[in-house]
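Left out: one protein chain. Kept in place: all the others.
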């Protein structure tokens, strides 16, 4: 039995963890296997090739480390940097804050550039710092692509233009850096992976068999839908959500359009409302999970995650729910207004499902 | 991989098959077992007791026949009637039509009372027939409780008042009838079940192990939510759907309020629209499954099933989808109007989820 | 949680229900779908074609009736015969007994040919009856291919030689018969199916979505292994089991080699042992499910089902378990003797797994 029962589907609209497609759940529903049999290396080889397609790289080297995002961050830092190295890091919300904390505890010399929460990274300051860095003391620029606490997406293309390089999965340059990086690491060490990649057995320690099969199914689904279509679907849902927020007369925590995120929208509530109450109501009355406001924006924003295995009608159910909750907590929303605004846009923009034409 | 892929959840809003709760799917996800071991009879014993609670009967005898609804109909008829017996049957839509066809092919003498599709059973005529039946030739009254083709729910309480009896699962009276019923049956024969009920092994032939565990999980969920709450949730969703239909300026196929169904709403479309096109669009563009109009109402109605493991936000996603589809096919709907009408009602009537207060 | 917990795998060795392959369980682990969408008919069309390959027929017409084996029997009988028709039926064990009971209750004129339990159908008598039947009163010959109560497989090729015809799924001849057959049936009526086959929607009533996907996965597995290899695997396991029984110094209930079954072996126990005690011990101490002796052979035989998703090492675990149980109940078995005999045969006959060479 589930831990806390509620009828119907739970409407999961946090920016993570996200909804998992049923074929992926099915693929993971299996007993363990010997990861040293010929089957797992053969499968891993294909997975690594296919993951590179998602990163749109042919030169990169992907690592499938059995950990969460926080561990992946640590892996990226410790494999490319040495203690004492200077990093320029942008503090724009809770997740960039946590990342900066990690960098500091890993003993890097972190040059923090702070912006008001709701703004993107200040790239003018970055340009200044780079210009002033005649002796090349800046070893890394740490920038959260999508700050889920405030719904801000930073423009990495501009960052890259400033730098003239591209870092995706582990670029050849990152791999090169990992040879001389002096940060202490074992579990996260790319070199152990590379050793086993060369041997063709691929795994320095036991992988999660279930996650490998889940990744296989997830990649198949992405290729079936088309990576471009997946991205377009997220863009569409981000736009629809923002139109609803506008129709409700509420403000987006993200201060400029150029920073709008396709995957999460942080909504500012009027001062007389505690946004935590909205999240609580969603869960207690409507079987919906919304994202809390964190740290500096606690109580001030609630967040709608619109990413993962979601489609437009699911999102519209969420938006209708948010309208009722806003009314519940005393905000004078016009019921149907946000849904109508989202529908007006979506009805003109949702494509036919290719496999069903 | 799924047969025809679409991103996100499929929005299943046909009046059957219905959405299955995840705990039930999980419970069914298991290998077979020996049904002659002590475990299965012990489990079956409890299941039969608990099924009686759903039928709100203590005197009734439930049968769990491994078949579909059509087979259950046949079971009910052949176990209580003999060829040539007179039945009064009400023809009010596609499913009552199919049932009457079954009765005729099983060689009963079927006295058909037809109403216009969209109306309920004509109980005045039933009263007349009963009054005129001095020699008690009427052996059964066959009335579809919920005609899903037209969204009509018949008032069984009134039928019972006319008759002075209650038929639920197999009432003692039905069981008595099964002893003398001369209809030919083997697979559906209740007497084989009764023999094994007495032996305490319960199964005259191999049951579906998976369905037994699924039933167990389903009953547990119903008891956890509370049967009254389950019914209230369906009533609420029926009401919300009808309010949306009204807001769209469309007519309900069900002609009078007394016949409104809690589980399905058949919506009449204007003559210049083919309702099949609505169902097709729902599936091809919005990953939603709506019910077709059948037989006499083909092309004229589409149906929204609002039953099973569903909650209000799921329904609102469906209603928002229907609005976009109506616009797609040229009906001048005001986007958001139906959702707003449903929300205005629901926001005042959805209770807190008891386990989450 | 499971109903009656035991550590490790349950060893399921009854002749039914049988072990389900994990990919089939995974395929069935899904929510419902609208069976009227384009996806289900497209899938059903392929399923029907592929099922014909399993029946090795191109002229036959398969029916996927949502029922158990008992219902399938009823379907075959009522669609081809009329009340009063003469059938010749062979009574050789519990399952042929149940089938004859069904034929009698469906009002056929059943000419029963009984053999001692443990023998196959007496085909000499059949030859005599056919020779004497100048006026062609025999409308059907009903012969259980594999009598699981006694582990007897009848030689259908010989039966066919006597008759000069082939009955597989519904042969064209059987379909022809269904047009004039007067047996009352609705749920089981092939004609309803045929009507929907012609329409291309395939289903006269709601199918089990889960079972369709399960069938798809099962067919894929059979084609991947190769139907011939599936059959050879069963033959191998039947042979291995009989060698073990012989090594234990016990007799096979099946009296002649020509009747040995590839899928189940019924083992006779000495008179001082109650075979039900063996089955009970298997379940209570070893987490194994063996088949009981039924009716005439109750207490005298226990049955080892060796069919479905099983391989040789699973069978050897079962045989080792049976040896311990035999010792438990006082039979002076030499531990390891049956396993050794089975291994000596299997070690020379198990092929490499083709996908792993």
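For clarity, chains are labelled A, B and C in written order, and residue numbers in each chain start from 1.
Note that in this section contacts are C-beta pairs under 8 Å (C-beta built on N, C-alpha and C of every residue); 3 or more make two chains touch, one makes a residue touch a chain.
Quick caveat: nothing in here was measured; it's all calculated off a predicted structure.
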In the full complex, displayed partners of the excluded chain: A, B, C
Given C:160, C:173, C:195 or C:284, the one touching the chain that is not displayed: C:284
Interface residues of chain A (partner: the chain not displayed): 3-4, 10, 12, 14, 16-20, 25, 28-40, 42-43, 66-71, 74, 83, 101-102, 105-107, 183-189, 204-210, 283, 289, 292
Touching residues (missing chain, whole complex) on chain B: 22, 25-27, 29-31, 38, 356
Sites on chain C contacted by the missing partner chain, in the whole complex: 1-2, 4-9, 11, 19, 21-23, 29, 217, 220-221, 224-225, 230, 233, 283-288, 309-321, 323-324, 327-328, 334-337, 339-344, 346-347, 350-353, 355-357
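We take it that only the chains that are shown with their structure count from here on.
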Chain-level touch network, classified as line, ring, star, complete or other: complete
Chain pair, most C-beta pairs within the contact cut-off: A-B
Equivalent interface positions on chain A and chain B, same or different at half: same
Centre-to-centre distance between chain C and chain A (centres being mean Cα positions), rounded to whole Å: 52
Inter-chain centre distance, chain A versus chain B - centres from mean C-alpha coordinates, in Å: 43
Of all residues in chain C, the ones touching two or more other chains: 25, 29-31, 38
